[in-house]
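Complex shown without one protein chain; remaining protein chains in place.
To keep things simple, chains are lettered A, B and C as they appear, and every chain counts its residues starting from 1.
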Amino acid sequence: MDFIAILSIFVLACFVGYYVVWSVTPALHTPLMSVTNAISSVIIVGALVASAEAGSATAKWLGLAAVVMASVNIFGGFAVTERMLAMYKKKEKK
Amino acid sequence: MDFIAILSIFVLACFVGYYVVWSVTPALHTPLMSVTNAISSVIIVGALVASAEAGSATAKWLGLAAVVMASVNIFGGFAVTERMLAMYKKKEKK
Amino acid sequence: MLSFLAAGTDGAGVNPWVGLAYLVAGVLFILALRGLSHPTTSRAGNRYGMAGMLIAVVTTLVTHDLASLPEILVAIGIGGVIGFVIARRIKMTDMPQLVAAFHSLVGLAAVLVGWAAYLNPEAFSILLPSGAINPVSRLELGLGIAIGAITFSGSVIAFLKLAGKMSGAPILLPARHLINLGTLAAILGLTGWFMTDQAIWIIATITVLAFVIGFLLIIPIGGADMPVVVSMLNSYSGWAAAAMGFTLGNTAMIVTGALVGSSGAILSYIMCRAMNRSFISVIAGGFGAEASAAGGAAKEQRPWKQGSADDAAFMLKQAESVIIIPGYGMAVAQAQHALREMADHLKKEGVSVKYAIHPVAGRMPGHMNVLLAEANVPYDEVFELEDINSEFAQCDVAFIIGANDVVNPAAKTDKSSPIYGMPVFDVDKAKQVFFIKRSMGGVGYAGVDNDVFYMDQTMMLLADAKKMVEDINKALDA
Partner (left out) sequence: MLSFLAAGTDGAGVNPWVGLAYLVAGVLFILALRGLSHPTTSRAGNRYGMAGMLIAVVTTLVTHDLASLPEILVAIGIGGVIGFVIARRIKMTDMPQLVAAFHSLVGLAAVLVGWAAYLNPEAFSILLPSGAINPVSRLELGLGIAIGAITFSGSVIAFLKLAGKMSGAPILLPARHLINLGTLAAILGLTGWFMTDQAIWIIATITVLAFVIGFLLIIPIGGADMPVVVSMLNSYSGWAAAAMGFTLGNTAMIVTGALVGSSGAILSYIMCRAMNRSFISVIAGGFGAEASAAGGAAKEQRPWKQGSADDAAFMLKQAESVIIIPGYGMAVAQAQHALREMADHLKKEGVSVKYAIHPVAGRMPGHMNVLLAEANVPYDEVFELEDINSEFAQCDVAFIIGANDVVNPAAKTDKSSPIYGMPVFDVDKAKQVFFIKRSMGGVGYAGVDNDVFYMDQTMMLLADAKKMVEDINKALDA
């Protein structure tokens, strides 16, 4: 992908982010924080590239450390979000 | 740009379109139709390419015809939108 | 991977600033629609749209051979003048047909551009080294041309029906669903074939079939369903632009295509929802035909009260609050200016006046709002259905002018009614109802009788809407 393509994707994604976040209901702002936490750990992709590819041993160990951190976040973030969201219930009809 | 880049741009633009159109106030739905009319004539870009580049005379004339049509739409669409929008006024404070 | 500083990836030597310019144009188009979220920002939005278009056009011109600049400028000039004159002259009540006419032009332009790309593929950089057109581009061209052609012929029919140059009644061919589906399948099949074989007869056949199907798809749809059709065609014109954008790898076109495509689709959805009908049932067509037959049977003789302009003026003056419900009849009669005068009169007498707009009042989304704005009604006196519907219980007069289906209580109670489930104004809760229409015989577009005519508190004001309101104004003056 060339730089302009990437930039275009980024700019449009910012618009999407703007709209999608404003449409989040305030009652779910805490889960929003924890789920964005989890997804921002997609940086694990970079960590995996670093640890999977041969070339530099230092890079590999840095990558593996980053994999651990991102995994804490991914598993922790999604799990705690799931736990919170499971608590939101509607009034039972009597 | 490769196909995936273009596809990504398209997909994200669809999300943006979804949100941006839902945020249009119903009172302005008629101007929305006329302005989308105007901007969809960005197809004039293709018409200009066809009429500007040497190669095929038929293509050139088809392109020029398309330029005329798109221009009607661009000028007409923006102008009529402007005319409509100028009419929307708030109550004057007394 | 990062080639910002390197040359573009395609042979034509596109440089990154060109891509940036098209991206900026695309963003400006987004901002143009975003501006429409409120009247105060809408005009700035329109300017963004213009700026975006200027950037797109200029960028294209400066990055291509200018073998034929004079011709191009003449073409733009001709189109521009025509468009501008039309835009200045058009009456606001004629907006629905103007939009349809404009769509037909976009559709035709897409077809022409598609053909031009087919005939001069080098200019569009879609040639493979082998000399054949890239098969993916062929797919895009085939789809773009087909969608464009459908948009064109469909919009022409929609224009003719909306402008009253062709009967609004649905024209129902026998076995039409079969014919339509067959033709569509043929177009898709041919497009697939075109990917493997770039023979001219294939693309020509696609073009012809698409023109025909656009025509066939729209003639069975009744005149009053045209707004949904126009929005749908609006959406199509967007997808056609997007297809061409894929071919050219042009961000501005892709973004615009997606915006316009979504816009049309969402407007169709909003209208269908407000009529409580499915999109499929609208597109399958035939609504007006069946309905008017049913409506004819439903009519019965029940007592109703007729009033005069003087009666109406007298009671309006006594009222504390009046809610005006305009509909298609106000547009037909061009009564909006007289109506505004009436409201001014009443406001001077201390009466509170509000306008209530149903999402499908009139013949296009937002139609009533534009007409009222034209007559200088401030937009903060104009309310949407859900915002004002609870106020009828407290209002003295519900003043219905040229609306009908949108106040029909059958939508709430009568499961057999064709408009059952459509959200309507609760005018039956108002203390008084004034109902302007031309005759007791005429019905709304759904063709059904309306219980509001026969309520105790209803006074029918039978006359042309403009004439009636002018008479009321005279009586108020006196």
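Everything below uses one rule, namely that contacts are C-beta pairs under 8 Å (C-beta built on N, C-alpha and C of every residue); 3 or more make two chains touch, one makes a residue touch a chain.
In this text the structure is predicted, and so the values were computed from the model without any measurement.
Although one chain is not drawn, its touching partners on chain B can still be listed: residues 1-8, 11-12, 15. With the whole complex as reference, residues 1-3, 6, 9-10, 13-14, 16-18, 20-56, 58-60, 62-92 of chain A touch the missing chain.
Here is the rule we go by: only the chains that are shown with their structure count from here on.
Look at where the CA atoms of chain A average out and do the same for chain C: the two points lie 40 Å apart. Between the CA-based centres of chain A and chain B the separation comes to 35 Å, rounded to the whole angstrom. Each chain gets a centre from the mean of its Cα atoms; for chain B and chain C, those two points are 15 Å apart. Multi-chain contact residues, meaning those touching two or more other chains, occur in chain A at positions 1-2, 4-6, 8, 12, 15. Of all residues in chain C, those that touch two or more other chains are 9, 19, 26, 30, 251, 255.
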